[in-house]
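A single structure is presented below for examination.
Left out: one protein chain. Kept in place: all the others.
Presenting subunit A:
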Amino acid sequence: RQNHLVAVQLVQQKACGLFKFSAKIVIHLHPAPENKEPGPYQHSKYSYIELSFKEHGQIEFYRRLTEEMTQKRWENTPVSQPIPTGPKAGRTRAVGIVGIERKLEEKRKETDKNISEAFEDLSKLMEKAKEMVELSKSIANKIKDKQGDITEDETIRFKSYLLSMGIANPVTRETHGSGTQYHIQLAKQLGDMLQAPLEERGGMMALTEVYCLVNRARGMELLSPEDLVNACKMFESLKLPLRLRVFDSGVMVVQLQSHSEEEMIASALDNVSDKGSLTAEEFAKLLGLSVLLAKERLLLAEKMGHLCRDDSVEGLRFYPNLF
């Protein structure tokens, strides 16, 4: 199949003039060879085509086109085998719908080939990855069957690597909620890691904050949100000094077990009484908390009957409950 560039005789650049707003490239063509297949027009009185570039691209296009022209790459490509057709009369020029269909098919194959060539490097990588996945799966299965000398710790670490690569390990994906070794270990790790940050932040952190903090620290083996939540759910059963808590609004937080709700609410009431009234933003600023957590605390105090709300065009304010 011939490359259309064969038809190109000369390429010229035409700069945009005063009254023309787009740059043009003119491609002068050889006269059509006799065995050329029919195109959109049977005849044309022009022997050149003009390409108009409204915005940009003419420089790059010109460069590439001239490069192609000089390299004449199409002459290096081996001539493809004639496509075996039904009638053994060889590649006769077909007309009509069959001809168009065949042309479309050829074009499709050509496109496929071009794309495959372009992605050659990637597919090599993907093959390697596939091998890796197969390897991991076989090891995972070996763990499952308890073949080979792998210690408990190594098993856990290996599983965590697998998980961090995003490979679902059938051994650890139990859906009964009874927890898995991985989550247990993770929970313990979180218990250690979050003590200091929690204390700094007054004993409570939104789960999203925890997620960011933990993953930033881990660097490479990132946790999925799902794993984080599952690990946090195990705090209580593992007797760790942390708790996962869900507010009415759906916001999830991790808090120190020692964190006293009554104290928080009492102090919230004091703050509000002190200032007469507070919005969530003002309260957050006062305590150095995130607005989200500040609001949750105020809502909790309201739920307990210590505060009441004033909802107006000016916003939502909380007052001591004088009712």
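Convention: a contact is a pair of C-beta atoms (placed from the backbone, for glycine too) under 8 Å apart; a residue touches a chain by one contact, two chains touch by 3 or more; residues count from 1.
FYI, contacts and distances are computed from a predicted model.
According to its UniProt record, the chain left out of view corresponds to "Vacuolar protein-sorting-associated protein 25" among "Aspartate aminotransferase", "Dolichol-phosphate mannosyltransferase subunit 3", "Transcription initiation factor TFIID subunit 5" or "Vacuolar protein-sorting-associated protein 25".
The residue from A:G96, A:G219, A:G250 or A:G305 that touches the chain not shown here is A:G305. Touching residues on subunit A toward the chain that is not drawn are 277, 302-303, 305, 308-312, 317, 319, 321-323.
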